[in-house]
Each structure stands twice: as structure tokens, then as C-alpha cells.
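Excluded from the complex is one protein chain; the other protein chains are retained at their positions.
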Amino acid sequence: MVVAAVTTNSADVPGRAEEAAPGLPGLPGHPGAPGTPGGPEQSLRPPSPRRLNRRIRLRRDRSLLLMTVPVVVLLLVFNYLPLFGTVTAFEYYDPIVGVVNSEWIGLENFRQLLGDPLFWGSVWNTLELAAVQLVLFFPVPVALALLLNSVLSPRIRSFVQSVTLIPHFFSWVLVITLFQQMIGGAGLLNQFLRQHDMTPWNIMTDPSVFKLLVTSQVIWKDAGWGIIVFLAALAAIDENLYEAAAMDGAGRWRRMWHITLPGLRGVIVLMLVLRLGNVLNVGFEQLLIQRYAVGHDAADVLDTFSYFYGIGTNNYGYGAAAGIFKSVISLLLIYGANKLAHSFGEDGLYRK
Amino acid sequence: MSDVTLKARRPSARPVWEEEPTAVGQGVKGVTLAGILVLVLGPLWCVVITSFSTQGSINRAGGLVIVPHGLTLNAYRTMLGDGPVTRALFVSLGVTVAGTVFSMVVSVLCAYGLSRSRSLGHRFLLMLLVVTMFVSGGLIPSYLVVTGLGGFDQYWALILPSAVSVFNILVLRSFYGSTAAELIDAARMDGAGDWRILWSVVLPTSRAVTAVITLFYAVGYWNSFFNVMLYMPTSSQKWPLQYVLYQYVNLGTNMPGQVNSGFGNAANATAPLSLQMAVVVLTLVPVVIAFPFVQKHFAKGVLTGAVKG
């Protein structure tokens, strides 16, 4: 019943189970056809809801709006109210004098920021690291989730799942210490090399491979944690679809390609969009700890920049300016990512 | 034949329609899984063994212990032997339970409230939410707001300011947006209101994601101590477990700007590594206990059953 209902909607590949998984975010969206109903729920609605007047829509969506009130209030109080703090970016902010009485300098902080080679160095590092992580890290949890999903024995599956979760709960200090003990200059690997008269390679202090090192640490620590969301999405795929496809003669790989991946698509896209918006957060503490190992030229990212050259030197306004720069870029990125998702016919953050 | 008995014993093992696994496939899978296990369990071994090691054993290793030379329960005795830990454990449990319930209620409501793609103002509200992920006024103003509302030394200051995770709401919403859309529509046709639909249609059909988000919130509350540090720095009676344990973890970590004062060993004493690692182990315990409950909801076919039912 479910299959039939959706496949009637999916014009491009009729008969395929591809678009058929219910309960999957993103699926009902209809690629590239803005005017057409977005999904089954609309198809049962009175036509052209956009033209309904506000009053009627308000009456209809009253409960929905009411439901959002608690969160909206919390955000207004604890997130929006404190936004007055951002004015420090336009001040020569002296904490002792306070936000209100500090000297107003307009865009001076931004002017200085944009002319600061250290700032641009950190922007560049941030972007480079973000790109590396996007390519190397992002697919790992998805692949892991698929791998785990294919394991038949529930006991092995839950065991591996629980184990991969563990490193997420290690602090960065500990993760880096562990890496150091394994591949550091005096670690297991290099002592082995030395004892066998081979040239040791101190990976931890080599700026040229630093970004790969940092990414591998992220993978080790958080890939296992990252799979949880995908596992939830996998659990939401209707088992009957697999059975039906198998009956139709689709093999293991075809089933993964045509049922599993489409089933995950909505979540993957959502994660990707959020990831892009978060591109400028590439691990403050992790880089802070390793900053002196490879030097600030290689390790400084936007967050560590505003920490060291803003807060760390009492130049709060400067740090706040760097923060605003980051916020604006992030918002632009998530907006762009969302647009991009829409142009591929995906929902992204919200349905087009 | 054997297949049938197997299936009877473990209902979620290979279904009848699925083909026999190939030897190569199984081999590759096995090696990969074994590799992953080694990569995680190896370091975990170091951590656990170090937590049980004597100071002599640790000093001989010059860091984390790989091969144990002397084992002791001292680290755990030091931490768990005192009264404060027991009280802190209850504080932690209280904050975690209350916080998670509160967060889940507001998040689920909000996520469902925003899940209807044509509802009034949902796009504006979404923007309102998303912006807070990237824009922040900073610590000072947040601190001033919370203390201005009388949050100093209050338990609610540990919950309310961080009760909403927009990320979690977005994930929930993305699942609700289409989960059992059929059933929702059917229910609406039957004249059910949104509250009723949420309660008796959406929630029962999205147990996996509910479990996951509950886990996210609970872990967040359990591990958080930043707010404690800000809002109840000297009321040691009220501290939750993580903050009490935190004293051991970063003991001796030099803060930027802290000069070596030479007034004795107090400030530069390094916490025994065994204590630090015992804290890590203790942090893992509740997760290891709680995770199977979450995992239960990932079992294949959970949703199918519900939808069909």
C-alpha cells in the first residue's frame, strides 16, 4: 500500500523502489517542480493553500504554532537577548568600563582584521581543513552505518556499535596523548623504526601533514558517534521494500543502491547542509592543544585566532569582530548549501 | 533447515529472502570490523589499565601504561570513597533526568510544530532557530542574562540556558516531516487534532529518532559542567558528578597566564594519571549502561511493525 502510494508520485523511475521508502525525510519532495504538491500530505489538502488567507491559516495551524512557543521563548531569552554583546565588535571594548561606556570606533576593528595577515592565514587554514574534513571525514559515518547495517548477527552488530561510540567520550587532551604514544616522535611507531635503524618520522610535529593528522583524529574520535543518526534513519526504512526488491531479483548491491541509500538521502543531505554551515568550526580545543607542535602558522584557525589575538590579549572587540565575520560567513554558507540542496530537489533545512 | 532453526532463535537474523553471504564479502567485512575494534580497543586498553595502575607502574612507563606492572584500585577508592561523589551522583541524575525530559518535551513539540511544510510562519520560525546556531552574543551577555534572572547558584541555570539544541530539533523535524505521512493524513481525515496526531501517530512511529535525540540530550546534560563553572563556582554541595570529577582530570594543567609561582607544589602538582584515566572510565560507564536501551530501537523492522500495526 505504502509503495503504491508513493510510486504514483515519482515520475522519473516508475516501478522502482528507489523513491519508495516511507518515513524518510526528503523523499516526498518532488524534484525541480516548485508548483506541484510537495508530497502526499499536500495532495490530500485543499488546493493552493498559499492563497488561503492568514486568518484561516492561523486557525488551522494554531496548535502547531503553540507547540513552538516554548522553544522560541527559550531562544529569545537565552540566545537573542544576549546578542547585544556583539556591539563590542564596533568598540574599543574595555571590560572594566563595560559594553555601554566603551569607546565607539565603528568599523575600525574590521578594517584592522581584514588587513591582518595572521587573520587571513587562519581563514585559509580553516577553509583548507574544512575541505579536507568534508571529503575525508563526512562519508565515514555513512559508510560505517551501512557496514554495520549489513552485519547479520545482532550481537556482533551491537557490540561493534557500542565500541565505536567510546572514543567520542574521550577528551581531546586524551585523544592527542594517545596519538602521541602511538605515532609521536617517541611513540611506539618511531621507537620501532629507531630500533631497526630506520629514519623516524615525527608525524605529530610535521606541519605538512598536519591537516591529515587532525582529520584522522576527528575520524577516530567521532566517526562512531556520527553513525547514530544514520542508524536511526536505517531503522526507519521499511523492511518490506527489501523483500519486495529481492523478490524482483535485485541483488545485495542493487538493494543498497536503490533502497538503502535513497532512504538515507534526506538525513545525509540535512547533515551535509548543517556541516557546510558549520564549516568554520573545525575543532577549537583540538587545535589549541596541538598549536605549538606545528606552529601557529599551520594550526591557527578562526576560533583559535580570535582566542589568541582577541581574548588572549585583552583585545575583546577584535575577537568579537572575528566572531561576527565567522557568523556572517556561516550564515551565507548554510543559505547557499540549502539553496544547493533545493536545486538538487532535496529538502535541506526546509522544504522549498 | 538449519536456517529455519537459526531464524527461530534470533528473529532479526538473515531473512529468508536474503541471499547467502559470500565468503569474500564476509572476509572483507570481518577484517574491517576487526580493524575498527583494534583501533578503538587498543587505546581503551591503555586507558583502563592506566586507571588501575600504581604510580610506580605509570612512572616507569612515563605516561599511559601498555604493559601493566602493578595494579591497584586506589584511583577508584580515592574518588568513590568520599561522600561528595555519592551526593554529586544524585545531583547529576536529577539534572540529567529533569533536563532531558524538559528538552525532549519542548524539542518534540517544536519539531512537530515546524514539520508541516505549508504551515503558517514555519519558515520564519526555522530561520529564527537556525540563526542561533551560528550567531552568539558571547559569554558575558549570556552570563548577565542568566544572573539577571536570578540564576546564580540555581539548578535551573544548569538546564534552561542550554535546554534547546537546534540541531536536535532539525533532526527530529526532518524525520517527522515525512514519517508515516500516510497515517497522519488518515488521522486528520478522521478529524484528529495535531496534539493527538503527535501523541498517537508520530511518536509511536519514530521511536528510533526519539531514542537518538534523547541520548544526545542526556549525554549533553550528564557531561556538561560549563554552566556549573559559571553559575555555581563555590557551592560544592550542589556540584554534579562531572564537575566533581573534573577536578581530577585537569589538575595540574597549566592555564595560560599562570606563571610558575613556586609557592609549593600545590598549583603545579599533576594529578596522578591513574585518577585522570579513572575519570574517563567512569564517564563511559553510564553510556555503556544506557546505550543498549537506545540501540534496541535500531533493531530492524521496528518501524515496519508500527506502521503496519
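Order of writing sets the labels: A and B. Residues in every chain begin at 1.
Keep in mind that, in the parts below, a residue touches a chain if its C-beta (ideal position, glycine included) is under 8 Å from a C-beta of that chain, and two chains touch if they have at least 3 such contacts.
Basically, contacts and distances are computed from a predicted model.
Q: One chain of this complex is not shown here; going by its UniProt record, which of these names is it: "HTTM domain-containing protein", "Heme exporter protein C", "Succinate dehydrogenase" or "Lipoprotein"?
A: So, among "HTTM domain-containing protein", "Heme exporter protein C", "Succinate dehydrogenase" or "Lipoprotein", the name matching the hidden chain's UniProt entry is "Lipoprotein".
Q: Name every shown chain in contact with the chain that has been left out of the document.
A: When the full complex is considered, the omitted chain touches A, B.
Q: Check each of A:Met271, A:Ile324 or A:Leu349 against the chain that is not shown and name the one that touches it.
A: Only one of A:Met271, A:Ile324 or A:Leu349 touches the chain omitted from view, namely A:Met271.
Q: Considering the whole complex, which of B:Leu39, B:Leu71, B:Leu144 or B:Leu203 touches the chain not shown?
A: Checking each option in B:Leu39, B:Leu71, B:Leu144 or B:Leu203, the one touching the absent chain turns out to be B:Leu144.
Q: Which of A:Tyr80, A:Phe159 or A:Phe284 touches the chain that is not shown?
A: A:Phe284
Q: Considering the whole complex, not just the chains shown, which residues of chain B touch the missing one?
A: Counting only chain B, the missing chain is touched by 54-56, 58-63, 78, 82-84, 132-133, 138-140, 143-144, 147, 152, 162, 165-168, 216-217, 220, 223-226, 229-231, 233-237, 243-244, 246-270, 273.
Q: On chain A, where is the contact patch with the chain that was removed from view?
A: Chain A touches the missing chain through residues 92, 94-99, 118, 137-138, 141, 168, 171-173, 176-177, 180, 184-186, 190-191, 194-195, 200, 202, 204-205, 207, 218, 221-223, 225-226, 229, 271, 274-275, 278, 281-286, 288-297, 303, 307-309, 311-316.
The rule is short, and it goes like this: only the chains that are shown with their structure count from here on.
Q: Taking the touch rule as given, give the residues of chain B at its contact with chain A in the complex, in rising order.
A: Against chain A, chain B makes touches at 10, 12-15, 17-19, 21, 25, 29, 32-33, 36-37, 39-41, 43-44, 46-47, 63-64, 66, 105-107, 109-110, 112-114, 116-123, 125-126, 128-138, 140-142, 144-146, 149, 160-164, 166-167, 169-171, 174-175, 177-182, 184-185, 189, 193-195, 198, 205-206, 208-209, 211-212, 215, 223, 249, 253, 256, 276, 280, 283-284, 287-288, 291-292, 294-295, 297-304, 307.
Q: Using the touch rule from the top, collect the residues of chain A that touch chain B in their complex.
A: By the definition above, chain A touches chain B via 1-2, 5, 22-28, 38-42, 44-45, 49-50, 54, 57-58, 60-61, 63-68, 70-72, 74-75, 77-86, 88, 95, 99, 144, 147, 150-154, 156, 158, 160-167, 169-171, 173-174, 177-178, 181-182, 220, 224, 228-229, 231-240, 242-243, 246-247, 251-252, 266-267, 270, 274, 277-278, 312, 320, 323, 326-327, 330-331, 334, 347, 349-351.
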